[in-house]
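With one protein chain withheld, the remaining protein chains of the complex are depicted in position.
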Amino acid sequence: MKTLRKLFSNKLAVLGGIFILLFLLCAIFAPWITTYDYSVQDLMNTKVPPGGDHIFGTDALGRDVFSGVVYGARTSLLIGFCVLVLGGGIGILIGILAGYFGGWVETVLMRIMDSLMAFPAILLALIFVSILGSGLKSAIIAVSLAQVPRFALIVRSSVIQIKSNEYVAAAEVLGQSQFKILFLHILPNGIAPIIIQASLSFGQSLLIVSGLGFLGVGADPLSAEWGAMLSDARTYLMTVPHLAVYPGLAIAITVLGFNLLGDGLRDALDIKNY
Amino acid sequence: MKEILRVEHLKKYFEKEVGFLRKKKKVYKAVNDVSFHIGEGETLGLVGESGCGKSTTGRMIVSLLRPTDGAIYYQGQDISLSMRNKDSRLEIKRNIQMIFQDAYASLDPRRTAEEAIFEALDIHKMCLDPQEREAYVNKIFSDSGLSMEQRKRYPHEFSGGQRQRIGIARAICLQPKLIICDEPVSALDVSVQAQIINNLERIQNLYGLSYLFISHDLSVVKHISDRIVVMYLGYIVEEAGKKELFEQPLHPYTQMLIRATPSLDPDVDKTQKLTIASNEKNSIDTSLIDVCCPFANRCPKAGEKCWSEVPKMKELEDGRKVRCHLY
Partner (left out) sequence: MTKLTDMKREKDSGQAQWEYLLEVEDLKTYFITKAGTGKAVDGVSFRLKKGEILGLIGESGSGKSVAVKSIMQIVPKPGRIVGGKVRFKGEDLLGDAKAIQRVRGKDMTMIFQEPMTSLNPVLTIGRQMTEGIMLHLHLKQKQAEDVACKYLEMVKIPNPQEILKRYPHHLSGGMRQRVMIAMALETNSSLLIADEPTTALDVTIQQQILALIRELRDRLNMGVIFITHDMGVINEISDHTAVMYCGKIQEYASTREVMKNPLHPYTQALIQAIPRIDTEQEELHTIPGSVPSLLNLPAGCSFSNRCQYACEQCKNETPELYDTGDGHFVRCWRYADTSTKEG
């Protein structure tokens, strides 16, 4: 309760929350919000400027940009969620194992993470796409994998730091089991950097998937995906700029929203902070 | 007096890898030869300067560290054997508790005062009935000098002294037989220190506890202990009853320590005291361990034998024990 109250008193976090809420509403109620189907082309009405029937205008194929942006939220939510569950889950687990047990477990796991880190995320994604074939699924797997070492490194270092705290020794003196020490004391105290990483990862993965879409190896070109829309808009940037503005804004606002909320959550979860 | 804890020839070496390309193992001998026993209801003071291995000894007794050599017996049974079996491990853990020097660091910042107690009770499946637990936690809190309203507060909302009271509450709630007090008052203000010391003494009578009281402060150890062992560079150099130790310290190191402890008596001869101090040779030398008497470089009475032979613990006719070639 206290955490929530603290979160709400942080104006920036609330702003971030509003952005995310907007994003979620779009994703959930997409069919009801939009009047056009993004996959339907209307070659009679291409590059219509914003206003009137098409409030964001239409693209070169006569598709409604507003529908594209709203449906794009669904794709983005799917990407972000999968990356956090897959990348975050595996990364946190690896980080905990490496940090808590140390020794050869740590050496092996962290060297693997180091070698993953050596590749830029987008390059890693390209490699995966070329192995698994083009498409949203392989893009998501690739982006998740690219986030694993980031989570693992952060969790490991905070586990190592928390492990040396005297309250962990105190729990050991009481007779607490290793497993419970890990989940009762170490993980809750290391939550702040994980949240920050999660909010960063969410934004990053949207950008990378958008980037892949831009390169033409991401989502199916017919489906609504912000990166792909941007990529298409590039050709007409000089003549019809609104095509790039709306998906670009959507990406920016969503990423900003997650970062602001993440920052706010970290402060709100800090028990010593009033 | 029934014996509750016996420690025999305890040793603890820490190994550290040094060097970047050619790794070498550097051995740091923290505890070299420590033997003592604690009787039921007794307070044994363990005193020495920083780096003498007193905290390491305490941590070995509560199994936070594994001894390199030697044995620890709780009520006659070897602790290292008991640790192998889950039930006997918990039994030992319940009976030997610890109070830490830095109370704030020893409390999980995300858990309230009562949650710290609940955790201990949960581990040992004590007071599982909610009503019974409620009453028990209240009792523990009041015994430790905390009020009921403070139960749901977080560690950072307490003052230093109150945090140490939570530490005490957590240690006594399992109704242990022995508590290792690792410098429990040295981080506290003087006015609070007295409250905690009195509280520890009161609880000892109330619960029939034994204490191993570890401290660098001779005055505090003198106040609270029945018997005192003095440690220097991982060795116990002297063991005696409180009265004997302060009236007639035998080991030159004990003498030096007593003389160096600041006194509150305004009539003490400061100039003489300070002259002695300024003539004292400097600091500890770890290279003397296992070579000769570790105190030889600072000892005003060091002779040839002190530089060539490691002294053994000797029991004198009057029952006192000292590790020095002079006796």
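The chains carry the letters A and B, assigned in the order they are written, with residues numbered from 1 in each.
We adopt the following convention: contacts are C-beta pairs under 8 Å (C-beta built on N, C-alpha and C of every residue); 3 or more make two chains touch, one makes a residue touch a chain.
Keep in mind it's a predicted model, so treat the numbers as computed, not measured.
*Asks:* May I ask you to name the displayed chains that the omitted chain touches in the full complex?
*Replies:* So, taking every chain into account, the missing one touches B.
*Asks:* Of the residues B:77, B:142 or B:219, which one touches the chain left out of the display?
*Replies:* Checking each option in B:77, B:142 or B:219, the one touching the absent chain turns out to be B:219.
*Asks:* Please pick, from B:19, B:76, B:130 or B:262, the residue that touches the omitted chain in the full complex.
*Replies:* In the complete complex, the chain left out is touched by residue B:262.
*Asks:* Residues of chain B in contact with the chain that isn't shown?
*Replies:* 49-50, 159-162, 189-195, 197-198, 201, 216-220, 222-224, 246, 256-266, 268, 270, 273-275, 277-278, 280, 282-283, 298
As a working rule, only the chains that are shown with their structure count from here on.
*Asks:* With chain centres taken as the means of their Cα atoms, state the distance from chain A to chain B in Å.
*Replies:* Chain A and chain B have C-alpha centres separated by 51 Å.
*Asks:* Tell me, which parts of chain B touch chain A in their complex?
*Replies:* 59, 62-64, 89-90, 93-94, 97-98, 100, 102, 105-110, 119-120, 123-124, 154, 156, 167, 170, 174
*Asks:* Touching chain B in the complex: which residues of chain A?
*Replies:* So the residues of chain A in touch with chain B come to 165-167, 169-176, 184-185, 188-189, 271-272.
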